[in-house]
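And then chain A:
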Amino acid sequence: MTIENVTPDLASEGTGVAGSPHPLPSRDTCEKVLEKMLLVRRFEERAGEMYAKAKIGGFLHLCIGEEATIVGATQALRDTDYLMSTYREHGQALARGTPSAEVMAELFGKATGCSGGRGGSMHLFDMKRRFLGGYGIVGGNLPLAAGVALASDYTGTDDATLCMFGDGATNQGTFGETMNFAALWSLPVVFMVINNQFGMGTALERHSAVTDLSQKSAGFGVPGARCDGMDLLDVHACVSTALEKARGDRVPQLVEAVTYRYRGHSMADPEEYRTKEEVEKWLGRDPIAAFSKRVVEEGVLGEEEVKRLDEDAMRAVDEAVKFADESPFPDLSSLYDDIYVIGDQVRRPYWSTDLRSPDTHRGEEERQAGEVAHELAELGSLHEPETDEQQREARARGEGG
Partner candidate 1 sequence: MPQMRYREALRLALREEMQADENVFLMGEDIGVFQGAFKVTQGLLQEFGEKRVRDTPISENTIVGMGVGAAMTGLRPVVEIMTVNFSLLALDQIVNCAASIRYMFGAQVSVPMVIRMPQGAGHQLGPTHSHSFEALYLHVPGLLVAVPSTAADAHGLLKAAIRDDNPVIFIEHETLYGRRGEVPENAEPINFGEAVVRREGSDVTIIGISRMAETALKGAEQLAAEHAIESEVIDPRTLRPLDLDTILESVRKTNRAVIVEEGWPHGGVGANMAALIQEQAFDWLDAPVARVAGGDVPMPYSKPLEQAAFPHEEHVVSAALSTFRDL
Partner candidate 2 sequence: MASDVLMPRLSDSMEEGTVLKWLVEAGGEVSRGQPLVEIETDKANMTYEADSDGVLLEVLAQAGDTLPIGEPIARIGQAGEASSSAAADAEGGAEPGENGGPGRDGAPEVGADAGPGQQQAHADAAPVPEPAATAVSAAAPEPPPPEAAGGNGRIKASPVARRVAGELGVELAQLEGTGPGGRILKADVEAAAIRGPVPHEEGSQEATDEPPREAIPPDVVTAPGVSAAPETGAKGEVTVQELTRLQRTVSRRMAESKATVPDFSLELDVDMTLCIELRDRLKEQVERAPSYNDMVVKAAALALREHPRVNGGYRDGRFELYSKVNVGVAVAARDALVVPVVPDADQKSLGEISRQARRLIERVRDGEITPPELSGGTFTVSNLGMYGIERFTAIINTPQAAILTVGALEKKATVDERGRVVARDMLTLTLVCDHRILYGADGAQFLARVRELLERPLSLAL
C-alpha cells in the first residue's frame, strides 16, 4: 500500500507527532479536541462490545482511527453550518455535540435515541445541531448536501455545508452529478472524502483508476485538496480553508483526508483483504496517541490531564450505555407515527394500510385499530431475529454485517 504523498511511513507529510506543519492551538482548544477524539474512540470501542453482547443489532461501522479526520473537520464548522455524513457516522454526531447517551440509545434502538430508534447506527440525525444525518446508501448524501447548500444560498444566509463520504462514494454517479451541479450553481458546499483506503473490502487502487481522489472533482469545476487525515491540525487547516472558499467565494471544494480505519468495515469483517503488518504500521500513527504526545511534550497539557480526559470519556460512555440500557423501546403504537406530516388539506384515512391483521386498519390511524391488530403487533414484536448465540455464530462465519 502506497499512496502518493501520504503513507504510514512518511513522517514528514503531516505526522501529528512532532513534525506537523501546524502549531498547536490554545490550551482550551487542545483540551476540547482531545476530549472529543477520546470520546469518539471510547464510544466506538464500547459500541463494539455492546454489539458483541447483541445489545446493538444490524450493521455497526466503527470509525476508530479516523478521529482526527472527524474532529479536525467538524471543528472547522460554525454552529450554523450543516454537516452530512455516511453510515459510519457515530463520530460525526458526537463531534457535532450530540450527547453520547442519545447516540448509544439510538444504536440500542431505544425511544430516547437521537433518531427515536427509527434509524439505528447508520441513520443518526440531530437537527438541533445541524447534523443532517448518516445515510445508508453510498453516495446518496451528496445530492442532498448540494440541496441544503442550495437552500442556504437561496435564502441568502452564509451557512455552508460539509458533506463527508468515503473513498468508495467517488465512484458513484452522484459524485460527478453533484460536483457538476455544485460548481454550476456556485453552491457553498465542501465535499470531504474520508479516504480510509477501502471501499468496504476493496482497496483503493482496486476500485478507483485515479487514486489521488482530490483530483477527481477538478474536471467538474470543483477544486480539490488533500490532507493528512491522521493529523487533526492538518485536517482542520485544510477544511477551514475549503469552507472559506465555499462560503465566501461560492466555489465548492473537495477535501480528501487520507486516513485509516483500524477496525474492519463492520463488526463482521474478517479483514482478509489487508495484512496485519499494514494495520500495525498505521497503528503507529494513531492520531490520538500522536496528538496526546505532542500536547504533553509541548507542555500544553499534563500527562495527568490527558489521563483524566480519557477517564472522563470512559465515564461518559459508561453513562451512555447505562442510559441506553435503561431507556424504553419505542411504544409499539408509534409504529405508524410520522410517516407523513398530517395536514388539514389531506384526508386522514388510508395514508397507509396495515394488512397484517384481519381487521384491516388505517396506517397512521393504528391507535384506533382493533384489539386484534394491537395483539398481533405485540406478538410480532416479541420475535427474536436470532438468539445471541446464533448471532455470534453467524458473525464467526462472517455473515450478517
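In this section, a contact is a pair of C-beta atoms (placed from the backbone, for glycine too) under 8 Å apart; a residue touches a chain by one contact, two chains touch by 3 or more; residues count from 1.
How were these picked? Simply put, all candidates are chains of the complex that A comes from, given by their letters.
No experiment lies behind these values; they were computed from the predicted model shown.
> Out of 1 or 2, which chain touches chain A when the complex is considered as a whole?
Looking at which candidate touches chain A, I get 1.
> With touch defined as at the start, can you tell me which chain A residues reach candidate 1 in the complex?
Touch list, chain A to candidate 1: 82, 113-119, 123, 125-127, 132-133, 135-137, 140, 142-152, 154-155, 173-174, 177-178, 180-181, 184-185, 337-341, 343, 345-353, 355, 360, 363.
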